[in-house]
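Missing here is one protein chain; the remaining ones are kept as they sit in the complex.
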Amino acid sequence: MSFVVPAFVVLYVVASVVLALVMFVAVARWVRLARRRRTERVVAPLRPLLIRLAAADEVDQEAFGALASLPEKQWRVIEPRVFRLLDKVRGLAATAIEGLLVSRGAVTTSVIGARSPSPVKRANAIVRLAALRQREQAGLIEQMLRDADEDVRRAAAIALGKIGRAESVRPLLESVPARRSVSPLVVGDALVRIGHPAVADLIAALSWGCPWQRQLAAEALGRIGTTVAEEALAAAAAGDESENVRAAAARALRKAGTWYAAGPLLDIAKSDPCIRVRCEAILALSEHSGAPVVEPLEIMLGDLEYDIASVAALALTRMGLPGREVLERAAAGNDHWAASHAMEALMAADLDEQLGRRALRRAPA
Amino acid sequence: MIRDAVLWLLVTFDWFVLAYFLAINTSYLVLIGLAIVSFRHHMRRAPSASLEDTYANPLAPSVAILMAAYNEEAGIVEAVRAMLAIRYPAVEVVVIDDGSTDGTLAKLEDVFDLVAVARVLPGRIPSKGRVEQVFESRVAEGLVVVRKENGGRADALNVGVDIARSSLICMVDADSILDPDALLHVVQPFLDDPEKVVASGGVVRVVNDKTVRGGRVVDIHMPYTWLPRIQVVEYLRSFLLGRTGWSRVGALMIVSGAFGLFRRDLLVEFGGLDVDTIGEDAELVMRIHHELRKQRRPYRIVFVSEPVSWTEVPDTTTVLARQRRRWSRGLAEVLWKHRAMMLNPRYGRVGLIGMPYYLVFELLAPLLEVFGALAVALGLWFGVVNVEFALLFAMAAIGYAVIVSVTALAVEEISFHRYENWADLRVAVAAAFFENIGYRQLTAIWRLQGLWAAVRGATPEWGVMTRSGFNVVSAEVRR
Partner (left out) sequence: MAATVLVADDDPDIRDLLEFKLTHCGYKVFVAADGPSALAAALEHKPDLAVLDIMMPVMSGLDVARALRENVETSAMSILMLTARAQENDVARGFGAGADDYVLKPFSPRELISRIEAILTRVAR
């Protein structure tokens, strides 16, 4: 038997590869630890200045001056910490830190960074523009909802939520079904953050083409909790073709509804083909309609569908004395199924009240 | 004449084994390469994707953490504390006491001030062990304790899935410790792609001889004895990098039972975990692949590589042997049960790449490991191969494997670098050698025994096997 490559050569190669890898690990570790030590050395004396700047009621000129005139090399080390602190405060503290960052040219570098070929730099630039609350740059960030890189797009959506401009609502919603899309849950969060300025566009979006868009619009309106949208939400809850949208709209009516919605909600609770939608309608009903819905809920307590019975019981605990009376009657009644659901709800409600947990109990998801 | 034929067979087999080892180690390298690509993406993303944004997101799905406990009185309180300390906005912790005969329930009642509550069970997933009582805690909001008759880990988790009210189910082992940010990391795929992601798995890391304070691992270092040390390297190579690679391929077939996240509606639809399988976690993931591919529903199962879950590994050969026999047997069963997917193009990459790979390079590897070395030794004895061949064989089987293990260390170093002391580094490099010289051959024997047990198909003792497998291992691992 003969070999093209003698075995000892292979042995030699294997040994040197292993050795090289071990060396690589050691060097990588050494570099990392050294770099970390250096960062700490720079940061340690500067951090108290930063805290002083954030804590002062009017700009602490001494701290500001010291930080603003740091040599570039040290500044680059501490800049991420400055942004991190900025993320945690509002008001005067934020203004002071923003002032410092602006004086060090952070806006300009971020705008340049947003055009960088590297997706990491683009995403970072967007995060920074949002932290600096650069409303003037919102247009630029909106364009980046269509960036080629998915992380950049997500960062843009989050940033637009933080900046909170009403004009961003449409581009945000449009980014959901786009070919280069943004996760609906991230967009939803941004819409909620924009809050009341978003309401008009969100109501309009309840009749847009893509179910996710309608669902998010409903979801966001519910979290913002504006009763202006009640009529549109009630219509969506009753008539939208997608059950996800109907469920979201019904849920939104918990906060965005008034007594007006009780009628449509009751119909939905009784007859929607989707159980999830019915559950949401029942829970929304319990929020703002009194005695008239107690009776239908009592019937649903005996519904053979577990979710309906369970949610009806939960809803009744939130309806004051009339609800409680129904539950107590059911708990003592002959219908074993309804009785056990009533019992569960009563015990849970008592426990919550005892412990001050205020009826936050979860309905089946 | 016959002698010649046998010797010819021996030589051929020797060459075959050599090629096999080259192939298996190359496949590890390929998986590591794929993992590097994923890590690069992850490292880039880290600075701009803040966990705080996920934490504050009102649309983040609710999660129920399920923990099955059988005679866990020693560690149950600490484990539940850790779960309650998890940073996540909407979390429900369900502990299922699977008919423990020790003070597990008493400990929980004592510390968490449990009160019995009425609870109607939906009963959507059938369970063997009857549910006796449901408790809630007066001190820890969101904690539910279920006391049921003994039915095994899978059965206990099924009851948990049934009773939980969140949209995602997170299954954890009672003896693993989660990082406080664990859920925020592992839920991320569900936030990024809510339509398709049906399951995600977290990586399990080794931390023996650890100090846990308030449910959090406070000092991370290499274990003090060699058996767990070797497993640190093994877990890095095979779980962290291997599964990250498979996730990249789109054929992740095993989500560790120690930390996996699943959509609850799907679990209910598929009837929960299989109570008659040893590797119920792996079986579940395979079933998800099987069903969803068959129904042509688009889906994704994602592996999250952040270090989020810590577990203690066996530090005695007896316990390790039992664990490996069980794993091997479990894998054999799962592959057999889902053999319809094997090489079937309908099942995409899982059927065409994942299944054959697991069969040839996981399940059957110990066979080649043991008999391959034997055959080469025989070949030397009969003089059909020379010393040079033996050396070459050793390089392909062991030298190459050492390269793979050290590469895994290098990747860990540039990515997560969790074991940070210089002393840890020396130990890790040594462990990378011992993993391939001695340890692997040892585990191969146990895996072979597990495989043999599966082939014999000792069905009669099934129920008992599952149960004792669960409790004995987890009870002994703790010590």
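A and B label the chains in the order they appear, each numbered from 1.
As a convention for this text, a contact is a pair of C-beta atoms (placed from the backbone, for glycine too) under 8 Å apart; a residue touches a chain by one contact, two chains touch by 3 or more.
Bear in mind the structure is a predicted one, so any value in this text is a computation, not a measurement.
Asks: Which residue among A:73, A:90 or A:179 touches the omitted chain?
Replies: A:90
Asks: With the missing chain put back, which residues of subunit A would touch it? List them for me.
Replies: So the residues of subunit A touching the missing chain come out as 47, 51-52, 54-55, 57, 84-85, 87-94, 223, 225, 255, 355-358, 360.
Asks: Please identify, in ascending order, the residues of subunit B that touch the omitted chain?
Replies: 52, 55-56, 58, 81, 84-85, 87, 89, 139-141, 180, 213-216
Just so we're on the same page, only the chains that are shown with their structure count from here on.
Asks: In angstrom, rounded to a whole number, how far apart do the mean CA points of subunit A and subunit B lie?
Replies: That pair's centroid distance is 30 Å.
Asks: Could you pull out which subunit B residues touch subunit A in their complex?
Replies: Listed in rising order, the residues of subunit B that touch subunit A are 44-45, 47-50, 52-53, 56-62, 90, 92, 115, 117-120, 122-124, 136, 138, 141, 165-167, 191-194, 264, 385-386, 388-389, 391-392, 395, 399-400, 402-403, 406-407, 409-410, 413-414, 417, 420, 422, 425, 429.
Asks: Along subunit A, where are the residues that touch subunit B in the complex?
Replies: Subunit A residues touching subunit B: 1, 3, 6-8, 10-11, 14-15, 17-18, 21-22, 24-26, 28-29, 32-33, 87, 119-120, 123-124, 126-127, 150-152, 154-155, 158, 183-186, 188-189, 192, 219, 223, 306-307, 309-310, 337, 340-341, 343-344, 347-348, 351, 355, 357, 362-365.
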